[in-house]
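Only one protein chain is missing from this complex, and each of the others stays in its spot.
Labels run A, B and C following the written order; every chain starts at residue 1.
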Amino acid sequence: MSAINNKNCKYISQKEIKITFDGKSYSALDGDTVASALLRNNIRLIGRSFKYHRPRGIYTCGIEEPNALVQILNEHNEPNTRATIKRTYDGINISSQNRWPSLAFDIGSINNILSPIFSAGFYYKTFMGPKGFWKKIYEPLIRRTAGLGKPPKNFRSKSIHQNHNVDILIVGGGLSGLIAARKLIDTNNEVLIIEQDCFLGGILKNSNKVKSIDGKNVFEWVNETEKLILGSKNIKILKNTLVTTYNFTNHLIALEDKFAGKKIDTNKSELTLHKIRTTHTILANGHIERFISFRNNDLPGVMLASSFEKYIERYGVAPDEKPVIFSNNSSTISLVKSLINLGCKPSAYIDSRNKNDIEDETKDYLLKNNIPFYPESEVEGCEGNKKVEKVYIRGSNKEISSINTSMLCPSGGFNPDIHLFTQSKGLVKWDDKIISFKPDTAFQNTITLGSVSGNYEFKNLCNEINKKLSFLKVNDLNLDIETNIRDDFSISELWETKTNKMSKWSKSFIDLHNDVTTKDLKQAINEGYDRIEHLKRYTTNSMGTDQGKISSINSLGIVSKILNKKIEEVGTTTYRPPYAPLSFGAIAGRSTYEYYDPERKTPIHNWHIKNNAVFEDVGQWKRPWYFKKDESESMHQAVQRESKQTRQTAGIIDGSTLGKIEIKGKDALEFMNLMYTNAFTKMKPMTSRYALMLGEDGMIMDDGIVCKINDKHFIATTTSSGAPKVLSHMEEFLQTEWPHLQVFLNSITEQFTTFNISGPKAREIISKVFTDIDFNNEKFPFMTFKTFDYKNTQARIMRASFTGELGYEIYISPKHALELWEQLFNYGKEFNLVPYGTETMHLLRAEKGYVVIGQETDGTVTPLDLNFNWMIGKKKKDFIGKRSLTRSDTAREDRKQLVGVVPIDKSLFIEEGQHIVECENLPNKIKTPIEYLGHISSSYHSPNLNHCISMAMIKNGNKLKGKKLFVSTSKGTKNIPVEVVSPVFIDPENKRLVS
Amino acid sequence: MRKKYSFLSLIKNAFTNNENWEKMWESPDPKKGYDVIIVGGGGHGLGTAYYLAKEHGIKNIAVIEKGWLGGGNTGRNTTIIRSNYLWNESAHLYDHSVKLWENLSEELNFNMMFSQRGVMNLAHNEHDIKEMKRRISANRLNGLDTQWLDTKQIEELVPIMNTKNLRYPVLGAAFQPRGGVARHDAVAWGYALRSNEMGVDIIQNCEVKDIKTDNYKVEGVNTSKGFIKANKVAVVASGHTSVLAQTAGVRLPLQSRPLQALVSEPIKPVINTVVMSNAVHAYVSQSDKGELVIGAGTDGYNSFTQRGGYDVIEETVRAIVELYPIFGKMKMLRQWGGIVDICPDASPIISKCEVKGLYFNCGWGTGGFKATPGSANVFAHTVANDQPHKINEAFNLERFSDGRLIDEHGAAAVAH
Amino acid sequence: MILINCPYCGEREQSEFSNGGEAHVARPKNPEALSDKDWGQYVFYRSNPKGIFYERWVHTHGCRKWFNAVRDTSTDTFLKIYRLDDNRPDISEFKSTLKSPSGEPSVGSGNFAVKK
Partner (left out) sequence: MTKILSSDSVNVIQKNFLQVLLRGDGRDQFNQIIAKETSINPPSKNLEISSDDKYIFAKNSFDQWSLLYLVEQDYKKILKIVENLNMNDEILASDYSYGQVYFEISGNNKNEFLNKLTNFDLRPKKFPVSTMAQTLIARIDCSIYNLKDKYIVTCNKSYEEYFKNRLVDINNLS
């Protein structure tokens, strides 16, 4: 009736701690999991099930647990934590899930009463009307009752990543993992062993199946092995670490819980996600016991036999003194022995196997200890109020008898834990002897050892390992393993027992987590869902948080019987990562929040901050968007001020983010002629040119200024976000299409800090900084550049501007950048030189009718559409994208073309992104599509003209100049009357530019 | 409609212990020949059969599926449905679909759980904002319901979202209230059920190995169950379409890429709309069962493994954790991949080709689930009449020669 | 995450690389001479086989060099990696385990776990 402490257990300390469950305090032992602690306190009702809200208890003692999921309140309310693996610590605060108002009395359990209606796929068959009911009534209701745990609280994980490169990874520090490791000690192989538990030993600590190894008791042997391993230089052990994912090319993911059993120190990383790249993977990750379906096999108090044994041996608590044991295989007798060792005794031992197949040792032992024995029998079902009270047994003569008990321990045999093996894309094969799937053909360098490989015989283990690792040329190891059970594994097939009581509410579960019954499987097959994948999706079988670890093979067994097929013909569903639910916080690691993406900053960045810049993200760059003069200044005011001042005197922008590419080599000219639309042949050395780059589809990809130093040496700029793309585009063609061209490319984006000073006073200011240079218009005309020495370094200055004003672009080493920038301000003070940001830059260039790639263009715009005919080297035989410009659609004359647009009523403002239409008003609700000519790509209030100016891409735009059209607004149905004009609003004669 | 489902039928069957439900569809052996063979038993293929039978009176149809119905991308997508595409052609096609979605459960008498909870596209920089405002305006003129939300409105709809304290703050969103999600498997099952009722043969576990043609005319298909004659063959095999086209000597401008998705463990409802983001690459919705359904980006290489790289999962989860700080304490339950066929202009192909009687519906890339009913509907029209419906006229193969592309990259980069 | 053996840097994770699609597609020598259709083939059409695929990669976050590879797209296994100036390996060098154009390979595919 009550739990017993196993004082002999060496894996748990006797130190008491306090834990809280559903608001009540309990004492537990240091080292307990939530489950072992609750069992110790005789708590067996842990939660409510997913669909029917049936009372549920602890079913297993590990990662495979389908029932006992809890919420950890003091860890940001972490939901769906497996009680069976979550280690406790003093002060942990736990609550049960999916119940309201309380665990004992849960309103949701009405679902259980209605359950005959909630048959497989019932959602699909109802809730279809009346209209609107699904959205307003049914769906919210369904959503609220589903869902298990409550949402967690905001949480910023400190988990980190650790990469490993090793020769051999051993998954599982159990018996076979340790034997393999012992063989690898002091060899040349770098080895990593990963074990999910905090103790090594696997089955040696989880059961009492093995008595001794080489004459030593197993505890000693494991300790000795661990010491040997730690003493070797080539092997590392990670404990509390679960391998969850097995990717291609031997890449595995494992999660380490660094505070297992301890209160989390919030200054440290609580989890480490290990990413392991290995040459060979040794899977020694053992097996998982499976259950058997019978009536009410979900009642609290039903617990898998080997889990029960694990609680005794590993956690030092026997959950019950007198359980009933129900098995179809030879392994379960060790549980009886564990209990007897504690002075307890099972109420009955039920074995479904044929009398003759049951080992004599088992029979003798049961007889000797006077344990009621039911051979060739099975559990028909069990009953009780929120707990097991009575077990019904169908004896060998098919008669039903009953026993009173509070716990029932079924064992349906073992499944090799093939999850990771199949994740690696190895193939599995059915084995009739162990009645399960086991690994067959590996796809990667994967070796399976021990029970994961389907070898259930201890005596055979060293042999297997020696053989499978012989390719590593390591010494053989032969251990004498003495067991407490008969070593030859025997099992009879049993997936489900027949129910005698035909109540509509009695249920025999196949998936405990998702509340799928064996009846659901049958119904689904009747309805035609006879592929295992359909069954899974129609019934949600094995789709729960446990992914059917203890039950999915059972469902294949049941299905194969109904379909009269072999299990291997039924096939498995696909095993997918992760092996067990994997923390999002750990997957993200540190590369989130401020490290989500690297921030790039120019050498002037801190100056910008000091001068109240508001930044904009441009790719990874932080660029000043505008500068706030004072707190009260709005963005609009700032931009108007900056724009006005620049045209009045001068303004300066930090353009360091522009991409810069140095192009050099014998064939540089030919290369540039191929990459850009422009013709560079006739261009004079030391001049520069606005240039366009197209994709092979003829669409504009990027623009920039190309400086020609000579025919063999160019420097090109790119847009800030286009820089990597342009460089790799160039590299690609150079390496793959034209390797015969001798050209080298270097990115020099970061090697030069760039500013552009422009405005009528730009010349005066810059002349004061560079006193020995003649900036006179004739000496230094528009679109030329020069290189100068400046304080121990070189500066390149180019006459160019994006504002339409007289302008100079300065390229300087980052070493002297800030100093020069400040110099300019020193001398610019008297002219009110303003720093401006990207917004003003965009405004000023729009006044001048210059386009911005990505704003006027969207991947569907050709140079012709922008009236850039003059930029196309028509005489050139070829350049990238040229051929595409003459396709029937791209050559069309009525394509969308760039125009300027101004409101006829100058007080009105046109919004970017709105469309140009021919109608004055729009209907309130648009039912039939309204034709439009195109859209507004840029729109600003021009401080220099004092009205709104816009650019638009509209159908047949070139022919529409002077026409009155309308632009829609986001506010209402009345469109704004506009006039189509040239997109150049200021200085069409370029007087300012070339002055 | 023979098999009528309702609350009453559920109660009735409850009394007979749910043992008397009828088969949803039969699994016959293939006949010698058919008027139309549809290759691919995904939503689009089954839907095409349904509309051919229902609207065009063709009954001698087989849908041939190499695995199980809906086991392709139909069974592995993040189920986002919306129609707020930029270009008119796309907007019309996808909205045709959304309108069909709105009545599909009732029409098929099978609940698709189409949940119009709204779809939100977040803007994280000035460029996003400009692109979205343009799209909203274009959508409006096309009669769609996309609207702009500012950060405050976003926070009201999705209180768990972190809009400010992140690398690329949330600056606004385009929101389509009529968008939403649906139960993906049910779409395949519903169409299968009703087309089978009208006489369509549904043949599973039968792989089409090649398409037999003679002098640019289709003759039938060779399958793992033998040769089957057909007057017309309509290929809707998603990731495998170009492989099959090749067997008929037809080249398609498609590349097959892995696209991954993942689900979390289930929790009580926390997010009631669908949220997508391009710059901070991730899409999330919460299913009726409680899991967060999260979509990742495509892997950068061709592959038919239905797998994809772990780094893509990491990218996605980084974004999710940043956007929704509570998810830092949640766990990934399962990740998987599909094979999507991507067209150079990110728009589909619904077209005939140079082989008479051979039709393709493909290139849906990362976003064809939403189009299922609409695409099936116009494809059925194309197959039945040997010429396109007005709505799919532009989605032809010639556009890759004449340049009349429907470039949805801007609007469709988040194409789910 | 697959591992790629860059001919210049050695084995690195795929995330350091970018894929450049089908290999050995030469840019037409004289684009002007091509019909719209043929030009469209060059710009937009690439092979997309299930199974053996000749493709290009570039080591974007390493040496920035392009190289070619032969990969089985049904299992993501690299069958050969070679430099741009190496000859195109003959298809007969490689064995495909695909049974049919859209079938699954016998081992390593995304779709089968049980040995048939």
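Everything below uses one rule, namely that a residue touches a chain if its C-beta (ideal position, glycine included) is under 8 Å from a C-beta of that chain, and two chains touch if they have at least 3 such contacts.
Keep in mind it's a predicted model, so treat the numbers as computed, not measured.
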Partner chains on view for the chain not depicted: A, C
Residue of A:Gly31, A:Pro603 or A:Gly957 in touch with the missing chain, whole complex considered: A:Pro603
Touching residue (missing chain; options A:Lys712, A:Lys725 or A:Lys876): A:Lys712
Sole contact to the chain not displayed, among C:Arg64, C:Lys80 or C:Lys115: C:Arg64
Residue ranges of chain C at the interface with the undisplayed chain: 8-13, 15-16, 61-65
For chain A, the residues touching the chain missing from this view: 158, 160-165, 190, 268-269, 275, 277, 590-591, 594-595, 597-603, 621, 662, 664-666, 712-713, 742, 744-746, 748-752, 792-794, 813-815
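Operating definition for what follows: only the chains that are shown with their structure count from here on.
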Where chain A and chain C are represented by their mean Cα positions, the distance between them in whole Å: 26
Geometric centre distance via CA averages, chain B-chain A, whole Å: 22
Set of chain A residues in contact with two or more other chains: 247-248, 251, 574, 697, 884, 887-888
Per-residue multi-chain contacts in chain C, two or more chains: 1-2, 13, 18, 36, 39-40, 43-44, 75-76, 108-111
Residues of chain B defined as touching chain A within the complex: 5-7, 9-11, 13-15, 17-19, 21-27, 67-71, 75, 88, 91-92, 105-106, 109-111, 113-117, 124-127, 130-138, 140-143, 148, 160, 165-168, 183, 185-186, 189-190, 204, 264-270, 280, 286, 288-290, 307, 309-310, 313-314, 317-322, 325-336, 344, 399, 401-405, 407, 409-410
Chain C-touching residues of chain B, taken from the complex the two chains share: 66-67, 207-210, 224, 237, 240, 242-244, 246-247, 251-256, 300-307, 309-311, 337, 341, 344, 400-403
Chain A to chain B touching residues, read off their complex: 50, 75-80, 116-117, 119-120, 122-129, 134-135, 139-140, 142-144, 146-157, 245, 247-248, 251, 253, 502, 504, 519, 522-523, 526-531, 533-534, 537-538, 540, 545, 547, 574, 576-578, 581-585, 587-589, 591-597, 599, 616-618, 625, 697-698, 854-855, 858-860, 884, 887-890, 911-915, 917, 922, 926-930, 932, 935, 968, 970
